[in-house]
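Only a single protein chain was left out; the remaining protein chains are all shown in position.
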Amino acid sequence: MNSQTGELAGPPHVHHMDARTAYGAAKLGMWLFLGTEVLLFGGLFAAFAVYRWKYLGEFTHASKHLDWRLGGLNTAVLLVSSFFAAVAVDAAQHNDNKKVVRNLAITIGCGLLFLVIKYIEYSGKYHHGLFPGTAEWNSPEFNESYKCFFGLYFAMTGLHALHVIVGMIVLGWVLSLARKNRFSRKYYTPVEVGALYWHLVDIIWIYLFPLLYLVA
Amino acid sequence: MNDNNHDEPGHVVPYKMYVRVLVALLILTVTTVWVAQYDFGVMNVVVAMVIASIKAMLVALFFMHLKYENPLTWGYAIFPLILLTLLIGMLFLDNPFRVS
Partner (left out) sequence: MAESATGEKLNYLNHERGLWSWLTTIDHKRIGLMYLFAMTIFFFVAGILALCMRLELFHPGPDIMTAETYNVFFTLHGTIMIFLFIVPGIPATMGNFLIPLMIGAKDVAFPRLNLLSYYLYLIGAVLALVALVKPVGPEFFSNFLTWLGLTGPVDTGWTFYAPYSLESGTAVVWMTFAAFILGFSSILTGLNFIVTIHKLRAPGMTWFRLPVFIWASYATAIIQTLATPVVGISLLLIILERVMGIGIFNPKLGGDPVLFEHFFWFYSHPVVYIMVLPAFGIVGEIIPVFSRKPLFGYKMVCYASLAIAFVGFFIWAHHMFVAGISDKSAIYFSIATFGVAIPTAIKVFNWVSTMYKGSIRLETPMLYAMSFVFIFLIAGTTGVYLATLATDVFYHDTYFVVAHFHYTIQGGAVIGLIAALHFWYPKITGKMYNDKVARSAWFLVFVGFNLTFLPQFVLGMQGMPRRYFDYLPMFEPMHQLSTIGAFINGAGYSLALLNLFYCAFFGKERAPSNPFESHSLEWQTQSPPIHENFEETPVVTDWPYSYGVPVEGGGHH
């Protein structure tokens, strides 16, 4: 026996992969992608760690300009949204496409509410001149370590908000599939994979909230 | 790859579990706000990060079903965290010891 196969040969080579392999592949693919997201945000967390160490006093002071009540409210909103994303998977596992639609609609609604609250926070910063490009920001009196804190704040929360928007689009697509009754306990890969992405967005915020609003 | 032999490709978690996890997450959120009033000095950030990590683990283990995943998924869930620790760790082997 010389070649790798020898005499044996299997069935005709037609199917790409069976349903269970496809499900496992999709989930593994999403977990890998979440790994890349962790390292994408990881760069920002690493920068934050270094500058917080470097400018501890200034960071603590600058962080007082953030409203922990709005941040805390947003944390709760995202946790609730994550819960509904998780139970959307549960509903699909019980063949209930209607509940998948309902749960995902609530998840997306929470995402929207999160963005509205974020917008209120951002516009507050803008009015206080704590926003890049305002006259106060560009004035020489604006402390450079403040600039560092708020630069990181806007970079981190802005990138996170972008992920919230992407997550809402992904879940909106899953929702549209659920409305066509595409899911059953045998096939619910998009619900699960979409929810995985949403949970990661939640996890990122779980770290952002105390770092930016509470202990900085 | 899955060890259960039901029709479902993945693991079904009892609904109650999701509710309990959500309640725990909300309680931990209140806790982290509450403890932020007290000053533990350098431990402030440690306390906050420990609570955040417990929350993140709850989300990962139960909402994301990591608890029921195979070792491969565990590996690819943890390896990025090791790399991130490495990155941050090495930044702190550099920055505090620089000669200015």
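Per-chain residue numbering starts at 1, and chain names A and B are given in the order in which the chains are listed.
Criterion: a residue touches a chain if its C-beta (ideal position, glycine included) is under 8 Å from a C-beta of that chain, and two chains touch if they have at least 3 such contacts.
All values derive from a computational prediction rather than experimental measurement.
J.: Out of A:G24, A:G111 or A:G167, which is the one that touches the chain we can't see?
T.: A:G24
J.: Determine which one of A:T60, A:N95 or A:S145 touches the chain that has been left out.
T.: A:S145
J.: What is the set of chain A residues that contact the non-displayed chain in the whole complex?
T.: Within chain A, the residues that touch the unshown chain are 1-6, 8-17, 21, 24-25, 28-29, 32-33, 35-44, 46-47, 50-51, 54-55, 132-133, 137-138, 144-145, 147-148, 150-152, 154-155, 159.
J.: In the complete complex, the non-displayed chain touches which residues of chain B?
T.: That gives, for chain B, the contact residues 72, 79-80, 83, 86-87, 90-91, 93-99.
Criterion: only the chains that are shown with their structure count from here on.
J.: Roughly how far is chain A from chain B, centre to centre by C-alpha average, rounded to an integer in Å?
T.: 14
J.: Tell me, which parts of chain A touch chain B in their complex?
T.: Within the complex, chain A contacts chain B at residues 19-20, 23-24, 27-28, 31-32, 34-36, 38-39, 42-43, 45-46, 49-50, 52-54, 68, 72, 75-76, 79-80, 82-83, 85-87, 90, 93, 185-189, 192, 195-196, 199, 202-203, 206-207, 209-211, 214-215.
J.: Using the touch definition from the top, list the residues of chain B that touch chain A in their complex.
T.: It is residues 1-2, 7-10, 12-13, 15, 18-19, 21-22, 25-26, 29, 32-33, 36, 44-45, 48-49, 51-52, 55-56, 59-60, 62-65, 69, 72-73, 76-77, 79-81, 83-84, 87-88, 91-92, 95-96 of chain B that touch chain A.
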